[in-house]
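Missing here is one protein chain; the remaining ones are kept as they sit in the complex.
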Amino acid sequence: MTASEFEPWNDPEAKPLIHFQNVTKRYGEFTAIDDLTIGIYEKEFYALLGPSGCGKTTLMRMLAGFETPSEGTIRLAGQDIAPVPPNKRAVNMMFQSYALFPHLSVWENIAFGLKREKMPKHDINDRVDEMLRLTRLEKFARRKPHQISGGQRQRVALARSLAKHPKLLLLDEPLGALDKKLRQETQFELMDIQEKTGTTFVIVTHDQEEAMTVASRVAVMDHGKIIQVATPDRIYENPNSVYVADFIGDVNLIAGTAKPNGSDTYALSWHEGHAPLTVQSPNPLSDGQNCQLAIRPEKVSISTEKPEQADNAVQGRILDIAYLGNLSTYHVELPTGTMIKAQTANTRRIARRAYTWEDTVWLSWTATAGVLLAN
Amino acid sequence: MNRMSWFNAVSLTLGFAFLYIPMVILIIFSFNESKLVTVWAGFSTKWYGELMQNEAFLNAAWVTIKVAVFSSTIATVLGTIAAYVMVRGGRFMGRTLFSGMIYAPLVMPEVITGLSLLLLFIGIGLDRGVLTIVLAHTTFSMCYVSVVVSSRLVTFDRSLEEAALDLGCSPAEAFRLVTLPIIAPAVISGWLLAFTLSLDDLVIASFTSGPSATTLPIKIFSAVRLGVSPEINALSTIMISIVTVGVITASLVTKHQMTRQKREEQAAERT
Partner (left out) sequence: MRSFVLIAIPYAWLLALFLVPFAIVLKISLSDYAISIPPYVPQFDPETGIGALIDALDFENFIWLTEDDLYWKAYLSSLKIAVISTFFTLLAGYPIAYAMARAPAEWRPTLMMLVILPFWTSFLIRVYAWMGILSNEGFLNQFLLWTGLISEPLTILNTNTAVYIGIVYTYLPFMILPVYSALERLDGSLIEAAEDLGCSRLSAFWLVTIPLSKTGIIAGSFLVFIPVLGEFVIPSLLGGSDTLMIGKVLWEEFFSNRDWPVASAVAVVLLLLLVIPIVLFQRNQQKQQEAEQ
């Protein structure tokens, strides 16, 4: 790891810009946020990822000031923000619906927050022009929100929330209303703008691909709790729980009992009459502990012959083939009844498939391909 | 599917004939020469002339307009506040009572509303006149305004207000700069409804007016009780024309705006 890499969370000296300390939010009987502690650092692009109802939106609305925590404190740059009303916070939000004022033009929408600051007129002009340039909206300044396309509206909302130089920008499902292609383009645009402005971004999303693409760190949430906070690659390769492994991407789960077998290495007994699987996994487990092997489909190879030097190999029968163009996914049933998915890249045009339905094949993977997760 | 079945065509024709023929007859016979309303005796506008000479009617019309302007304006302010608090306000003491009082006048028979207000005015020794009619009309029409405005507020995207707060508005500024301009059409139609209700009201005005103030409906009612008269036909024609022109203009303007907005939205998606 080089020193130039942006990883303030690994630096014990760094102070988080936002600090949630044992924050709980209850609505009557319902606990939306459950004793949550996290730190978000300056210039970070932080993604809150989780299914709907997991509390990610509540978390964001507490940052914006529309909700107050029932317990605990939220600090922004060291200062407790609970008593600060939303209109006095150096935090701006980009709304899921964009919330563009329909009676105002694009220009007036972007200038709206600046006018509230009583900024001198020519400064407002300069700042709005700058934002219009940044978001490539110069041509649309005088249009009303209903006179521009969905993608343009999204950029107006971004420009409006960035215009006031917020310390922190909150983005609530910012790309949810766009179609898939536009969404992918806009993700890169968003990262670009975040880098250019150096603003701290917190994004709420239920789209894992989006979170993985844009974020420096991803926080996976469930039922008001943070399950794991890590960089996208660590979240994917080293999930800390079955929940995270299952939520992010596709995964095969094989249940069994672990038996330590050298440093970080375990033998997983998964079914009687079958050789135990060899797994190298960073999560410590005790002898005989019940756990699951989580392994991504693309890390499982498929072959007709038993591979010679594989750490693990099992035989099964192809039940289903999903052809996705760039990839093919094989659903293979092991004699034990377990279903394993194996994915191969279609790097050549297929004139004839090597394997087809009902074929008996071998699945194999290395010891480091998967991780063991305690139940 | 585009052509209507004969059954539907017949129902529409008969239905609208039933709704409009009485008014058309009324209008035609306002131009009748004869005093007898039911016998045509040639075209004349003399009843309009006589109406313009009739001091009592003109005074009553003036009182009615004054009452309607004042009561609908106060009712719009109060009704909008009430709607805003009902839709947004969350909980407050006696919320159930308040919502009950907002909706009850809508279904309360006018005779009861009129009677109860009269007894109140007598009880507190308030002389009956323009003021008491304004108070009475404001009370029932603010409920209509609040229903109209709150039905708009229910569909109002709340994140617009939150966005305004987020961008530095105080709650009052957010209401003035964002909420009010957007719900303005509903507030205006609330005002128009309150204005029309006040113009039309006979029963409540009869209870709450005094000898010093007679409204047009009271005047018309006492004249009509004696039978049909061409002067009333002329007056009715004027009132129907004003309403018709108003409603048609309003609907044309809305239609025009809606088609323009639709066109612009389609154009925007193509770019």
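As written, the chains take the letters A and B, and residue 1 is the first residue of each chain.
Throughout what follows, contacts are C-beta pairs under 8 Å (C-beta built on N, C-alpha and C of every residue); 3 or more make two chains touch, one makes a residue touch a chain.
Since we're looking at a predicted model, the values are computed, not measured.
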| item | value |
| --- | --- |
| Residue numbers in subunit B that touch the chain omitted from display | 1-2, 4-5, 7-9, 11-12, 15-16, 18-20, 22-23, 25-26, 29, 37-39, 78-79, 81-82, 84-85, 89-90, 92, 94, 98, 101-105, 107-112, 115-117, 119-120, 122-123, 125, 135-136, 138-139, 142, 146, 171-172, 196, 199-200, 202-203, 207, 210-211, 217, 220-221, 224-225, 227-228, 232-233, 236, 239-240, 243-244, 246-248, 251, 255 |
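We take it that only the chains that are shown with their structure count from here on.
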| item | value |
| --- | --- |
| Subunit A and subunit B, separation of their C-alpha mean positions in angstrom | 55 |
| Residue ranges of subunit A in contact with subunit B within the complex | 64-66, 85-88, 91-93, 95-97, 99, 101-103, 112-113, 116-117, 143-144, 146-150, 152, 160-161, 164 |
| Complex interface listing, subunit B residues touching subunit A | 157, 159-160, 162-170, 173, 177-178, 181-182, 261, 264-265, 267-269, 271 |
